[in-house]
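Of the protein chains in this complex, all but one are displayed in their positions.
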Amino acid sequence: MTARRICAVILIIFLLLLIPGCWDQREIEQLAIVRAIAVDYLPGRKAPYLVTMVVLRPADLAGGESGGGSGGGSQPLQLFSGVGASIDLAITQITTALSRRVYLSHAELVLVGEELARTGITPVLDFIIRYPEIRNSVYLMFVPGRAQQVLPVPERLEEAVVSEMLGLLKNAEQIPFSDPQRAFEFMRVLLRYGQEPFLAIMQATPPLEATLPELQQVKESAGGRQNGGQGEGGGQGTSPGGGQQEEEKVLTVAGTAAFKNDKLVGIMDARETRGYLWFTGNVRNAVIAVHDPGQPEAVISMLVTRAQTKITPVVKGDKVSFRVEVDTEGDISSQNTTTNLNTPEILRKLNSAIAGAVKVEMEQALQKMQSLETDLVGFGAILGRKEPKLFGKLHKKWPRFFRTLEVDITVKANIRRTGQQGNVPAGYH
Amino acid sequence: MLEKGKISPRQSGELLFITVFATSILIVPAVTTSIAAQDAWLAILLSTLPGFFLLGVLSWLGGKHPGQTLFQYAETILGKWPGKLFGLLYVWIMLQTAATTTRQFSDYLSTAFMPLTPLSVFTLSLIFLSVVAVISGLEVIARMNEFIILLVVAFLMLVMVLALPNWEPANLLPVLAHGLVPVLRASATPAVFMGEVLVAAVLLPYTTRPQRTFAAGAAALLSAAFLLAAGVVAAIAIFGPALVSVFRFPLHMFVRTINIGDILTRFEVIVMVTWVAGVFIKLSVFLYCASLGLAQVLGLRQYRPVVFPLGILVAVFCFLFFENIVEITEGIKSVAPKVYAIYYLVLPLLLVIITVVREKIFGHKFQAKRQ
Partner (left out) sequence: MIILLALLLAALFLIAIVETAPLVRQKHWPELAAFLFLWGLSSFLAVAQFVGVNLPNSMRFFEKILP
């Protein structure tokens, strides 16, 4: 019995050796935790994939409380870039400049540059699926120009640029100007017949106020103070590419990059994106403004609280068309006029005006998609579900078919509530 | 008698459940979906039919020869030497299944979690544990399983519920767009796993009420098929059929998509733990049946001496049979259904036919003495 016990103890000790995972063990102190990856394509090179990784700087991670002290000036994130004939080769190149092991499990964003999107993003998708560490629930984002460019943009509200980006994405999911896609969502649409995938656009633009000519003067008179402060914050950015600091930029998430298979074919701006989103019914928090039927020079707007869209294929012999029925409701969110809204018929007029505005928006988006020949809505997929046989014949030439597809849009809008006041009292004017 | 322990019909049902379920959940979704697309779940439900048939045959045979395992009544029916040969064939297929199971699972661990760790670390530790469990006896395995089955089922359900926000149920439509033929073709692979209820033939005499084995086994088979189908439905609803069929381990990918409020994420490790447990039970069951069978074929007084050598054989086979993961999945797709159809359908049916012929035509009475 004792012999057996000794044997067991020896075995247990031996098994203990296996528990840390031996060959695949990693200690957190030896990891370079990658938060985001930007992938670009440099055409005409032998090693065309430029990968930039945003790595958490461990020294800053340790001192958690120092986050409040803005005097530090150093960014908690570092950028590392490498080029290679494939994404993992580029990462391999980066590893020579890293003092730690690359660890991709905490990557939450993959930014795709424009050139790469035009040549096809299959390599990125392959990398995401195949690589054991990276998760298929990372956000895929499209960046016009070089994806790398948005990484050195200074953060505004959050602690680091990646958290800022994630915050932007989370918020973008609540507002109807873009629809951030996770990698697996993109892939499942990509592989579906009769529907084309898309990505939300993230870009670094000058802040809105900088584009207004009326404000240019104000800014100049305020002097370089603002700019100078900015320079201190992001000036030491160790970005390998865009070191020069020309002007203030901020990150925005708006618009849609439309793909055909895995290649970028066109860009839809924020308004067209909202038009597209009406087709999916995913337009909560949209604000629709229409001219006041009583006083057409000013606007009344409605906050959309609920929207439902039903898309049905109508097949008559060989002809296929679609009927899209949108049913939406919302609250009045602003009124620049004194029209009395407390009458049912004015609300009825408003309803039809809003419905008309939504319809125009949708039609514009549809026209854009048709001109690009990308069926983002998935009319083809819907037809495929209803009429598999018919769609089986069509699916090869669906993009061309989609170009001239007839879609009949009917919108029903219902204002349910008017907010905390019934109407603007006439006495204000 | 080689095995003194007894298990209850419920325990035997649970063992059958884990045996069928543990590895099929890893391999089947991708293979079935690649053939039947969004109708894969239907293929899985259909694939239970051969399982039921086998279960029926085995419990009929078991009822005719109370207290005897497959290996023993094979000798009674076929005569001494043909019966022994027959038994050895089954020992072989059980070893092969055990080796395939181990390899599949080690490859999963290696692909998804620890690519640098040598495969032998996974296989040898798993086989060693199973050997110890088998030496401890059937009762121990069954009782351990009562706990493990809870883990496996509970976690799988949890994961499926948590993944609901990612569902796009439209992916499951249209149903039967290409007719029934691809569905039938696709059901061959899950049928290989459903056929693993074969081990019921060995468990049956050690069950307290053998006549209830069919009911318990049928329940096990049905619930395994339903859970598997639910897993496939979830995977297809999340990824769409085209994507599911390119994944090596769709359920793993599927668990990775779970992200609820950035807090409930990264469940794959929990799932891995439960699957390690499930595969461990499955391997133990097959190793147990092979050892017991070999001992009975050789006429030994205890099965313990053969367990360790068979464990080593399983380890050898699992490196020998497959060069790479492609061979495993392709083998499971094309070769395995034919091989296992012989073992799971043809040979048991042969036993039944010979029994009937000997009874009806030669008037032989099978009234096996109780051992």
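As written, the chains take the letters A and B, and residue 1 is the first residue of each chain.
Here is the rule we use: a contact is a pair of C-beta atoms (placed from the backbone, for glycine too) under 8 Å apart; a residue touches a chain by one contact, two chains touch by 3 or more.
What you see is a predicted model; the values in this text were computed from it and never measured.
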Next on the checklist: In the complete complex, the chain left out here touches which of the visible ones?
Outcome noted: B
Item to check | Hidden-chain contact residue, picked from the options B:49, B:116, B:154 or B:316 | outcome: B:316
Next on the checklist: With the missing chain put back, one of B:255, B:306 or B:351 would touch it. Which one?
Outcome noted: B:306
Next on the checklist: Take the complete complex as the reference. Which residues in subunit B touch the chain that isn't displayed?
Outcome noted: 96, 295, 298-302, 304-306, 308-310, 312-313, 315-317, 319-322, 327, 331, 335, 338-339
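One rule holds in what follows: only the chains that are shown with their structure count from here on.
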Next on the checklist: Based only on mean CA positions, could you tell me how far subunit A sits from subunit B in angstrom?
Outcome noted: 44
Item to check | Contact set on subunit B toward subunit A in their complex | outcome: 111-118, 121, 125, 166, 168, 170-171, 173-174, 177, 238-240, 242-243, 246-247, 253, 256-259, 265
Checklist entry - For subunit A, which residues are in contact with subunit B within the complex? => result 15, 18, 21-24, 129, 132, 135-137, 182, 184, 187-189, 191-192, 381, 384-386, 388, 392
